[in-house]
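Have a look at the structure below, then the notes.
The complex is shown incomplete by one protein chain, all other protein chains being positioned as in the whole.
Labels run A and B following the written order; every chain starts at residue 1.
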Amino acid sequence: MSLRVEALRVAFPGPDGWVEVLEDFSLTLSPGETVALVGESGAGKSVFIETVLGLLPAGCRVSGRAWFEGQDLLSLNPAQLRPWLGRVLAWVPQSAAQALHPMLPLGFQLREALEARGVPRAEARRRVFELLEALDLRPAERVAGQFPHQLSGGMRQRAMLVAALAQRPRVLLVDEPTKGVDTERKAQVVALLRQAQALQPELAVLVVTHDLELVQAIADRVVVLYAGQIVEASSTSDFFQAPLHPFAQALLAALPQRGLQALPWAESRLVQGCRFHSRCPKVMERCRAQAPPLISRPSSEVRCWLHD
Amino acid sequence: MFKATRTFPGLLLQYMGLALLALVLNFFLLRLAPGSPLLSLEQAEVVTALSDEQRQRLLSLYGLDKPLWMQFVDYLGRLLRADLGSSLYYNQPVSTVVWPYLERTLLVVGLGFVPAALLGLGLGLFSALNHRKPWERSLLAMLVVLQSLPPFLIALLLLLALAVLWPVFPAVSTLLPGQGPLDRLERLALPVLAYVLWEVGLFYLFARGAFLSVLGEDYLAYARAKGLPESLVIRRHLLRAALPPLVARTALILSASFGGVFFIEAVFSYPGLSSLSLIAIARFDYPLLEGIFLLTLSTILLFNLFADWLVLRLDPRVAEGM
Partner (left out) sequence: MSKAAVLCALVPLLLLGLGLVLPKAEAVHPPFSPPGAGLLLGADDIGQDVLRVLAHGTVTTLGVGFAAGVLATLIGVLVGGSAGYWPRLEAPLTRLTDLVLAFPRLPLLILLALYLKPNPLNAVVILALFGWPSTARTLRPAVAGLREAGYAQVARTLGASGLYVLFRHVLPQITPLLMVNLLLEIRFALVAQTGLAFLGLTDPSQPSWGLMLFQAFQQNQTFTTSYWLWTVLPPAVALTLTVLALSLPLLGDERRLDPRLRREP
């Protein structure tokens, strides 16, 4: 009952040929666990979500498998994938303001997918109202009758979670929930995600973020992406106590202040050898020539010659 | 049309201002124009040797001897009583003269507008949904070219093709006295066809753009990711979001179509408002010309007001200044 992604590769057409956005990406999400996918912007974090949900723009090249209950979701065409969306894979997009239809009442948008799947209107309404109440959107009746622009930003974000949970999904894909959010609201987001799992204990949650506070607060495991590749995967406690990859160490030490310069995203993928070597404080001769594979360690994985 | 106004009374006020401005221009520009109604009276009634006294009597009969501003006040007063005055040339009330011509123009617009709108909007949706397919580029190119041609050129090319080179339809759509256009459908065909061809391009280009911009919105991707079937995504989310701009533009196109149909009628000598205005212009028949322009202007302004009001109703954000 877990989502198992194997050897996923995604490439976008660029002006000088294909640009690999995600490479050799494998990840398993088990029921009840929360995994954080971290990395700089442009590392390919959100592309992973878009790939699984079939939201990539036309003309991208995708290979690999994404198994759920014996079905490879990547082999389905858009129409075949549609029944899996919402009910199995639920998406909480980054910007609630842009994801809600501006001219339809909120309550209608929350229950329409349920109704489209044959849930009777009264039942759909009851489920949505329950969730609205549970997530403190009260009085539910009034909130449901409002248009998105009449709600506050925080209310909209909670409404997105209602929309996702209303269909009782198995996997929740949360995109940058704390981007542009102040500290106080951040605490609310953390509480919200915990609440989601309290309401549905079997729910697997993947949070895409570059916010390490959020990671520490909610994640069981951490997967670090750099320039389209997984460079480290370990448990949250290991990650925060003893990060293995120099990039992960830099992230934790908040190294940007010490002059860590990001490369443009397309360029960072054309580097010879280890993709991180030009920014790595521990760079060796081998790193410039040879790209390291993902190396398995007792309780984690890391893509770095230091751990060979 | 006005982004700044969010309430219906505000809209109404603005349109009343526009209407008043139109009235003033309509009235004064004509009076200041060269030429005199007496000239046409003289020609019409073959009274070349009028004495000054007779001339004066004639002028005062039509109220043309008073100062201009007094004439304007009289004019406004008559308008309030829904009296458009009487035609100098036909010697009949303007409304009586205008009505049959207006009826024939409305017939062309009425018969052409719905097919043009349905065809243009449908093709636009189809095009937007199949965006970037090679054949879609050709469809786009074809309609951009069609849309770039002015209405009277479309009418002229149709006339040359379907009435002269390959004479399926009569070149001239004049009607004998007592004949209605419905009695002579073949005479109505070319004006209506020209009208449809001209408007399809306008509708298509706008609809395609409106649908494409909604298709790029996050909420459409989200509607799909919720697991809604594609037909619902299109019917409910895409059409609903594109509705306000489409409605607004439809009313604008409808009001612009009075301009286009004017030229189309002229090409086919179809006895509509266009030919009546040309008669009125040639005879310096002020009241008649004023009546025609007043009708056209008020129709156009009413359509625009209606469009703005609909947008106000259809988009919950507009009324609150979002």
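Note that in this section contacts are C-beta pairs under 8 Å (C-beta built on N, C-alpha and C of every residue); 3 or more make two chains touch, one makes a residue touch a chain.
As the structure is a computational prediction, the values presented were derived from the model and not from experiment.
Enquirer: Out of B:79, B:157 or B:232, which touches the unshown chain?
Expert: With B:79, B:157 or B:232 as choices, the missing chain is touched by B:157.
Enquirer: So which of B:79, B:106 or B:281 would be touching the chain we can't see?
Expert: B:281
Enquirer: Out of A:42, A:64 or A:243, point to the residue that touches the absent chain in the complete complex.
Expert: Considering the complete complex, A:42 is the one touching the chain left out.
Enquirer: Residue-wise, where is chain B in contact with the chain that is not depicted?
Expert: Touch set of chain B with respect to the missing chain: 1-4, 18, 21-22, 25-26, 29-30, 32-34, 131, 140-141, 144-145, 148-150, 152-153, 156-157, 159-160, 163-164, 171-172, 205, 208-209, 212-213, 216, 255, 258-259, 262-263, 266-267, 269, 274, 277-278, 281, 293, 296-297, 300-301, 304.
The criterion applied here is as follows: only the chains that are shown with their structure count from here on.
Enquirer: Which whole number of Å gives the spacing of the CA centres of chain A and chain B?
Expert: Roughly 54 Å separates the two chain centres.
Enquirer: Can you list the chain B residues touching chain A in their complex?
Expert: Going through chain B, the ones touching chain A are 132, 217-219, 221-230, 232, 236-237, 240-241, 243-244, 314-317, 320, 322.
Enquirer: Quick check: in the complex, which residue numbers of chain A touch chain B?
Expert: 53-55, 58, 78-79, 82-87, 91, 93, 95, 98-104, 112-113, 116-117, 147, 149-150, 163, 167
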